[in-house]
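Missing here: one protein chain of the complex. Every other protein chain is in place.
Let's turn to chain A:
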Amino acid sequence: MPSNKSVSDAPIAQFTNCRLLRGRRLQREDLWVREGKILNPEKLFFDEKGSADVQLDCKGCILAPGFIDVQINGGFGVDFSLATDDFRSGIDLVAQKILSHGVTSFCPTLVTSPPSVYHQILPQISVRNGGAHGAGILGAHLEGPFISKEKKGAHPEHCIRTFEENGFQDLLATYGSLDCIRIVTLAPEIKRSSEVIQELTKRGICVSLGHSVANLSQAEEAVQHGATFITHLFNAMLPFHHRDPGIVGLLTSDKIPAGRRVFYGMISDGIHTNPAALRIAHRAHPKGMVLVTDAIAGMGLAPGRHTLGQQVVEIDGLNTYIAGTKTLSGSVATMDTCVRHFLEATGCSVETALEAASLHPAQLLGIEDRKGTLNYDSDADFLMLDDSLHVQATYIAGEEVWRQDALGM
């Protein structure tokens, strides 16, 4: 049919025969895309008198917004905390490979490292759109070094620092530059954390609480100053106690400022948290659940030894430990595995599982107007999934960037 579009001559694609996630539920609707954005077909029909140039049959697949991973330390042999000569190509490799896991945007994460590492690596990370070359980079997630020594997990103790002396200046000196930083994880019990949190929030950087021994009131104070995220809930923090729930208590705290929501990352690989704990958190605060992989360099590789920043880790199946110990250090789960495991462990709806990996991280980062949904005018980053949530194809800005080969669609 000849299309007569008054707004733009760009081709319009109509994805038919699918169920798309919109308005928090799966609907039998077609997805219309033009110039990398999701188009409103009713507006096109009545205002522009336009119609589709090409129709693609999705054969009954689920169309979901692309997954957003806000905590990923590397993968496929690449370690984001290791300053190498070919760092840029390393990040490009990971960005390209995670397309097959359904991730269309991510925050490369750096674990606790010496300042020199930050000064070398951070300038090499730039916020950029995704495409056929790989998933989009939303900015770096700096997990440390302002964390608690008691809850360092796999982070190297000698690199842990505080900002008690000069507050925000210490942080600036450590990181070098704040461009392209999207999330900072810190322990709020460190003195002067309130002012640091305020400064970071002022600059649009999301502050997350983690690797900390803070009690609930310290955590609440941090939230009041601007913190909005909890890094891998339950891990590297005080366990929930009925008289002092600690950071975990934020899920049901009544001291959260009005209009704000606390999000919490969970690694739903079946190892970092017991499924029962996953269920407790989900039931207590379902709208805050953000699925993360916390994947390390060994993700996507064979079992064995790999580096994680300044440490050596050992992979055995889905378990990753600091070499020679039983301390968990990151995961090798992929994002789509996490989504499937979350669905299975909690018995939640498909829509809920998908939102935990797309809508909620977008809301956390304040970008839900263009990412994390299939709403009109959003970026057309989406996935074709089968009913068991296996990724069949990945699209960024309306272009197919990865396809499962087995299916000849």
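Observations, loosely collected:
Just so we're on the same page, contacts are C-beta pairs under 8 Å (C-beta built on N, C-alpha and C of every residue); 3 or more make two chains touch, one makes a residue touch a chain; residues count from 1.
In this text, contacts and distances are computed from a predicted model.
Protein name for the hidden chain, per its UniProt entry and selected from "Myotubularin-related protein 9", "Large ribosomal subunit protein uL14m", "Glucosamine-6-phosphate isomerase" or "Translation initiation factor eIF2B subunit beta": "Glucosamine-6-phosphate isomerase".
One of A:Arg24, A:Lys43 or A:Arg283 touches the chain omitted from the figure, and that residue is A:Lys43. One chain is missing from the display, and on chain A it is touched by residues 1, 4, 30, 41-46, 48-51.
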